[in-house]
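Heads up, one of the protein chains got dropped from this complex, but the rest are sitting where they should.
Presenting chain A:
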Amino acid sequence: MAIMTIRDAILQTLHAEMERDPDILLLGEDVVGGNGTAGGPEAIGGIWGTSGGLYAKFGPDRVIDTPISESAIVGAAAGAALAGKRPVAELMFADFVGVSLDQIWNQIAKFRYMFGGKTRCPAVIRLVYGAGMNTAAQHSQSVYAMLTAMPGLKVVLPATPADAKGLLTEALRGDDPVMFFEHKTLYGVKGEVPDGDHRQRFGEARMVREGGDATIVTCGRMVNFSEKAADKLAADGIGCDVIDLRTTSPLDEEAILDSVEATGRLVVVDESPPRCSLAADICALVATKAFSSLKAPPELVTGPHSPIPFARELERAWVPSPQKIEAAVRRVLAAG
């Protein structure tokens, strides 16, 4: 076990997997940085610090700085995957998925099915997502629900360094397209990471803690916020199950249903607007498959139905907070 940040877990996993598998290549804006400048290549190793040293080790055929052309970046990943390689394409901000959406939505997600199961498209798209840095409406969104809704894509959201390593390794060794979401405020989070080969199966949620009175289902940055809320509640003798989904497609239905059947109370925490959200999806799952065990109406803790604002006070009001999660748990307990 080593203690490291999520940033380093991702960087080291890329190093290790590229070493192991010569078919892996990385594409993105400034993943090398400094090309065509006096500073030279690798003057900057990716603006998030997740690609340092890759270019020096693996060279320009495998670590490729691209122009600002998200459609072509993701489309090139699609083509490279069809041609038998394992491309990793980085979207510097998940919001730019908008620029490249056709290549994900109509192409990568559909190849295998459309072509009668004859193809594989093992493209890993890394998307840097989430609010919390006052980067406003076009640089803060959590677009995982939209991509979870699309059949053909796997959607992964590590919340710990160990999962960053385990899930990225799994993504790079699997044969399906993976949307790998990295929360911009979590890069510096430290934790233990298993040494050597570490794969985390998709569709296997992490039971962060067991408490028995209410179930909190969440992912990404909201895992930590939910734990904070659960700490507060624990001081008042209220125990929460906190479930970190790890992946939203595939979804670990069993973990959710087992917990709700035991607690009878559901709170879903989702860093996105409420409509057609992950929160709504989990709620529908529980309503259809565990209705009789519910003691109270579920609570959804999400942002409002609005874009994400810039000013600190407004962004804070937008993002689900530990306080809002705590209040939601108290409401489900009060209701039954």
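Criterion: a contact is a pair of C-beta atoms (placed from the backbone, for glycine too) under 8 Å apart; a residue touches a chain by one contact, two chains touch by 3 or more; residues count from 1.
The criterion applied here is as follows: contacts and distances are computed from a predicted model.
Colleague: Tell me the UniProt protein name of the chain this structure doesn't show, selecting from "4-vinyl reductase", "ABC transporter ATP-binding protein", "Pyruvate dehydrogenase E1 component alpha subunit" or "GMC family oxidoreductase".
Modeller: UniProt lists the chain that is not shown as "Pyruvate dehydrogenase E1 component alpha subunit".
Colleague: Of the listed residues A:Asp8, A:Glu29 or A:Asp270, which contacts the missing chain in the full complex?
Modeller: A:Glu29
Colleague: Hey, which of A:Pro22, A:Gly59, A:Pro304 or A:Gly336 is the one touching the hidden chain?
Modeller: That would be A:Pro304, which touches the missing chain.
Colleague: Please identify which residue in A:Met133, A:Met207, A:Ala284 or A:Ala335 touches the non-displayed chain.
Modeller: Per the contact definition at the top, the residue touching the missing chain is A:Met133.
Colleague: At which residues does chain A meet the chain that is not included here?
Modeller: Residues of chain A in contact with the hidden chain: 29-30, 33-39, 43-44, 47, 65, 67-72, 95-96, 98-99, 133-139, 304-307, 309-314, 316-318.
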